[in-house]
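Note sheet for the following structure.
Only one protein chain is missing from this complex, and each of the others stays in its spot.
The letters A, B and C name the chains in turn, as written, and every chain counts its residues from 1.
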Amino acid sequence: MIKVAIAGASGYAGEELVRLLLRHPEVEISAVTSRQHAGKTLAEVFPKFGHFEAAHRVPFILPDAEVLADEVEYTFLALPHGVAAELAVPLLEKGCRVLDLSADFRLRSPEVYKEFYGKDHPAPELLSEAVYGQPETYREQIRQARLVACAGCYPTSILVPTLPLLKSGLIEPQGIIADSLSGVSGAGRKADLGYIYCECNESARPYGIPKHRHLSEIEQELSLAAGEEVVMQFTPHLIPLNRGILTTLYLNPMMEVHDKESAAEFSSKVEDVYRQFYDQEPFIRIDGDSGILPDIKNVVMSNVIELGWKVDPRTGRLLVLSTIDNLMRGASGQAVQCMNLMMGLPETTGLM
Amino acid sequence: MIKVAIAGASGYAGEELVRLLLRHPEVEISAVTSRQHAGKTLAEVFPKFGHFEAAHRVPFILPDAEVLADEVEYTFLALPHGVAAELAVPLLEKGCRVLDLSADFRLRSPEVYKEFYGKDHPAPELLSEAVYGQPETYREQIRQARLVACAGCYPTSILVPTLPLLKSGLIEPQGIIADSLSGVSGAGRKADLGYIYCECNESARPYGIPKHRHLSEIEQELSLAAGEEVVMQFTPHLIPLNRGILTTLYLNPMMEVHDKESAAEFSSKVEDVYRQFYDQEPFIRIDGDSGILPDIKNVVMSNVIELGWKVDPRTGRLLVLSTIDNLMRGASGQAVQCMNLMMGLPETTGLM
Amino acid sequence: MIKVAIAGASGYAGEELVRLLLRHPEVEISAVTSRQHAGKTLAEVFPKFGHFEAAHRVPFILPDAEVLADEVEYTFLALPHGVAAELAVPLLEKGCRVLDLSADFRLRSPEVYKEFYGKDHPAPELLSEAVYGQPETYREQIRQARLVACAGCYPTSILVPTLPLLKSGLIEPQGIIADSLSGVSGAGRKADLGYIYCECNESARPYGIPKHRHLSEIEQELSLAAGEEVVMQFTPHLIPLNRGILTTLYLNPMMEVHDKESAAEFSSKVEDVYRQFYDQEPFIRIDGDSGILPDIKNVVMSNVIELGWKVDPRTGRLLVLSTIDNLMRGASGQAVQCMNLMMGLPETTGLM
Partner (left out) sequence: MIKVAIAGASGYAGEELVRLLLRHPEVEISAVTSRQHAGKTLAEVFPKFGHFEAAHRVPFILPDAEVLADEVEYTFLALPHGVAAELAVPLLEKGCRVLDLSADFRLRSPEVYKEFYGKDHPAPELLSEAVYGQPETYREQIRQARLVACAGCYPTSILVPTLPLLKSGLIEPQGIIADSLSGVSGAGRKADLGYIYCECNESARPYGIPKHRHLSEIEQELSLAAGEEVVMQFTPHLIPLNRGILTTLYLNPMMEVHDKESAAEFSSKVEDVYRQFYDQEPFIRIDGDSGILPDIKNVVMSNVIELGWKVDPRTGRLLVLSTIDNLMRGASGQAVQCMNLMMGLPETTGLM
């Protein structure tokens, strides 16, 4: 059994990592950290894990790179941005491989980090080494990485459907719109009036527009795929459910679509590209252009990203829809998928 | 127009008072208080009231009895217990009539207050004067009262169905069980991890058992009705909805019920008593012992309490069910009903 | 009291009309129809209205134009499309004024009706006379109308924010995208597996794309405002709440927006236009370009439409957001607003 640690195991992403890793056949959670819960066991903090023996054995400790690096080979950082980098640096120095779920190492440019996160990057020397933790895009690099910067939730729901279309030259790089809906766990486990039950239930609202922080990593990856600097529109909304993201993408085809025939032709090109990129992917489901459309309930509690699309002959646009579980594919599930790659395990281990 | 003030208008009960009183044809909100929002207008704090001209006129001020008493004849206190009493005393001294939605003046005994609320009562001299604000039970006293202690949400859902049965000698005073379900607004608008969306949604849990504070006022009123000291069982649960309380009462008939005939006979006695007490009540709906049962969705956003029952020939018990909207009949709606009585207005004014 | 009837009072829009009209100070519900409930009273079918005396007096009857026209001056049709027209024709012949909540008379062109609704229009001779029931746009025509075709829910959420911008030449008529989220009551009260609780709760899904029926009336009204034929993109989604629509509009400014200054300048033009068109409107709330954004919970149970916007200097786009209660402003509230106009009453009567 390979020993791993989770730093920041008291939030939703951390708890989801615990849920996954307690069931993972090849790893053992050896340490979990939380300033707030230090001294308690996993089972005391999360009664729901009480039927796992390990949950009674593993105590929360204070975050300490030395202790962690002595104990484990791999550490997940489920910490706020800024805080994650502070722990990542000494962990790497001491030889621990790091999977960071924060935004700290997702950007290649410290300037863009400063623009979007409002402060100097705490460890810019690591940015060129960090690998963006989106397995379908960076599988080989992840295998070798010391530091994986796991992709964000919204970015995953946007990039997985968009990158193949850009790389294949099927859509225009500019003018992309992503309209996303997210469940409330995306806001994290924090005591904030805006997220108490009655403020979210029976409601829906946009937020973070027009310049949400996730734009920085989305545009970085789109630009790399397009070979030019891409600027796009991203509109996140909060909707009343626990888990899930639904993204609706408005895309402009490179070919003219103006009637049923050209729409069908373009749709079949889209399908070809998706099949070419993703047909062998265990965690991507392609609904195609007929019948079924992505639905959050069909991906909840799974690591799957579901893709569907429609070509509209009236407007000439391509609509692509994707759904993910924001805690699984948007955070902890994808992180475990990266971990499997780093460990040389089958990618689906512990994730089916 | 009669001028009224709302102290503590930033919580859910206060906001509901604002909603009701902005629409009330005979009163005018002249002042609202909130330490947090002082200086802002009602419309700034609650965008939802922006289509009322008054909402742009009325600013939040700091709670100050002198200012309030100069301005208005009636003040609602939607404040935490303890804090409410501090403001009530000077308001009454200055001649303002007070409707207190907190628990501060519901109990006749300062000893019981101390037992259940853990501190000395801040103004015990007012306890004998305060009238319990449950209109169907204390209508005449409320008309004359200077100080109305509006009944709690759970107590209303329990007392309205139980008092007539006790007063008529239909049920045994001891052995009463009330099992209640409440929506999350009952916990108030407060930033607390236990009430953030994902901790309440897709869940349900008991709390405050076996000795919830509301027991003190429930048992006080049951004892007065029964003419003996009543001890009862009360089990509140939190369920995932915004508004509403459903209470299931387990009651022991005074007569023996052991077959269909005796059950039908007892059920008809129950119906007679309810009709006698409540048939003319505008805000009590009697479902009876057949077909329809109380359902929270049928009372939400109304001041109605819905009553239904079943007599069980197998166990010999009487089951009574009641539903209310906890912010309306359980708090602000009932408070406005009391206010109407105090003002000599038709009781339903502004409440249909 | 003016007598009115509701045909099809058993669905959600019909029930909402009952709720509003029972409280309306100038009208009296004299008849309600339902094939399914004929013979029962309003109170029997809807226990929630049991505290209104009228609910015990008014029985459901079968839909019969002669009976209705004898009884009332105004009839609301809350019936499926196709069925509504069949009743509207004889009602109008007998001198009854009709407010139709279905789609039957919203389109000026029977060809477009056939294209979108899949059958010949049942009464094309009435299309030129029918007035589109969107009060802010057709107030004067509604006052005089015999037949008002109340605007649809999505169309209202899209047209109210878009028409003034088009009429003022602030945005390009083509390229408009409307991405909408709707609560489940929008699907009507029907026993359909896709709408049972567990299929909608903890989920979200697109539907009816890319050519939803409501496009026909939206494009008709946009084209009239723009003076050219408008084709637009409309993507509705189902989200897990009872009531409410949130629409996000992606619009292209007529002027170039490329930095903070030009964005601020354009935003202020947008504000000017909205103030000019809507500042005196009792049911439109303008959030403006700062701080507050539309939120479904701030319009639920009200007839208000809330408008907010952001100009994005990065993409050059205008984002406008609107929220409504789909049963109020999207159906029955707006219908009552139209009725008030037809009756010469203050437009807000019974709607605050």
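Rule of thumb we're sticking to: a contact is a pair of C-beta atoms (placed from the backbone, for glycine too) under 8 Å apart; a residue touches a chain by one contact, two chains touch by 3 or more.
Predicted, not measured: the structure shown is a model, and the values here were computed from it.
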| item | value |
| --- | --- |
| Touch with the omitted chain, as defined above, among C:Gly50, C:Pro63, C:Pro206 or C:Pro240 | C:Pro240 |
| Touch with the omitted chain, as defined above, among A:Ile2, A:Val83, A:Val231 or A:Met301 | A:Met301 |
| Selected from B:Gly50, B:Gly133 or B:Pro294 as touching the chain missing from the view | B:Pro294 |
| Residue of C:Thr33, C:Ser102 or C:Ser185 touching the missing chain in the full complex | C:Ser185 |
| Residue in contact with the excluded chain [from A:Met1, A:Ala38, A:Leu62 or A:Ile292] | A:Ile292 |
| Hidden partner chain, residues of chain A it touches | 23, 47-48, 50-52, 202, 282-283, 285, 287, 292, 295, 297-299, 301-302, 304, 306, 352 |
| Where the missing chain touches chain C, by residue | 12, 183-185, 189-193, 195-202, 240-242 |
| Residues from chain B at the interface with the omitted partner, ascending | 177, 179, 181, 199, 201-207, 209-211, 231-233, 235, 237, 239-244, 246, 248, 250, 293-297, 300, 310-312, 314-315, 317, 319, 321, 323 |
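Everything below uses one rule, namely that only the chains that are shown with their structure count from here on.
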| item | value |
| --- | --- |
| Maximum centroid distance from chain A, chain identifier (CA atoms) | B |
| Per-chain Cα centre nearest the global Cα centre, belonging to chain | C |
| Where chain A and chain C are represented by their mean Cα positions, the distance between them in whole Å | 38 |
| Euclidean distance of C-alpha centroids - chain A vs chain B, Å | 46 |
| Chain centre separation in whole Å, for chain C relative to chain B (CA means) | 36 |
| Chain B residues counted as touching two or more neighbouring chains | 202 |
